[in-house]
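Some notes on the structure that comes next.
A protein chain is absent from this complex, but the other protein chains hold their places.
This part shows chain A:
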Amino acid sequence: MLRSLFPNVKMADLMEATKETIYMTGVSVLGTFIFGIALGLLLYLTAKDGLWANKILNFIVATVVNVFRAIPFIILILLLFPFTEFLIGTIRGPNAALPALIIGASPFYGRMVEIALKEVDKGVIEAAKGMGAKTSTIIFKVLLPESMPALISGITVTAIALISYTAMAGVIGAGGLGDLAYLKGFQRWDFDVVLVSTILIVLIVFLFQFLGDYVSNKLDKR
C-alpha cells in the first residue's frame, strides 16, 4: 500500500536523510546552546549596571549579534564557504553545514538568553553578592540555574528554526531531508518524495517541541 502511494520513496535514502537532519540539528543545537549562552551572558554582564558593566564591549558584542542576525541564512552559508572549507576541509555534507548553522543561530539565541537573564530576580543576585560570592559563582550557581526554564524554552524555539535552516542547507548540498526533498523529489518531479520529507521534518519539529516543553516544565519549581 505504502509502495503504491509513494512509488519513488526509497527507504534507505529516507533513513539516511532523516539521520543526517537529526545529526545536523542535534550538533548545531548543542553548539548554539553553548555559544548563545556565552553571547547572552556577555550582553547581560556588560550592560549598564551589570556585573562587568562595560559600554564599549557591550556595544561591540551587540553590533556583532545584530549584524549576524540580519544576514539571511542562505547568504550566510555562501559567505562562510571559505571559512567552512578551512575548518572542516569540505563544503559538502552534514558537517560542512554546522559552522553556518551555529553562527547563524547563536546570535538569535544569544538575545533570548539575554532576555532570560534579565528576568532573574535582582534580589537573589544581590543576596549571593552579600554572601561573598564571586562573579563566576553568581553565573553558574545563580544566573544559569534560575533562568534555566527560559533558556530551555528559548533553545526549543531556536532548535525549530535550526531544523528549517538544515533544510535550506540541504538544498545546497549539506544532505538531510531538505536535500532529499529538493534533489530527489523536486528536481525529478517526484512529489511523493517531497511530501514524505515534509512529513518527517514536521515530526522532528514536534519531537523537539515536546522534549523542550517537558524539560522546561520539569525544571521550573516556581
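Heads up, the rule we're going with is that a contact is a pair of C-beta atoms (placed from the backbone, for glycine too) under 8 Å apart; a residue touches a chain by one contact, two chains touch by 3 or more; residues count from 1.
Note that in this section contacts and distances are computed from a predicted model.
Per the UniProt record, the chain missing from the shown structure is "Methionine ABC transporter ATP-binding protein", taken from the list "Gluconate 2-dehydrogenase subunit 3 family protein", "Methionine ABC transporter ATP-binding protein", "Ring-1,2-phenylacetyl-CoA epoxidase subunit PaaA" or "Twin-arginine translocation pathway signal". Among A:Ile88, A:Met148 or A:Val171, the one in contact with the hidden chain is A:Met148. Residue A:Ala133 is the one among A:Val27, A:Ala133, A:Val157 or A:Val215 that touches the chain missing from this view.
Interface with the hidden chain, as seen from chain A, comprises residues 121, 123-124, 126-134, 137, 141-142, 145-146, 148, 219, 221-222.
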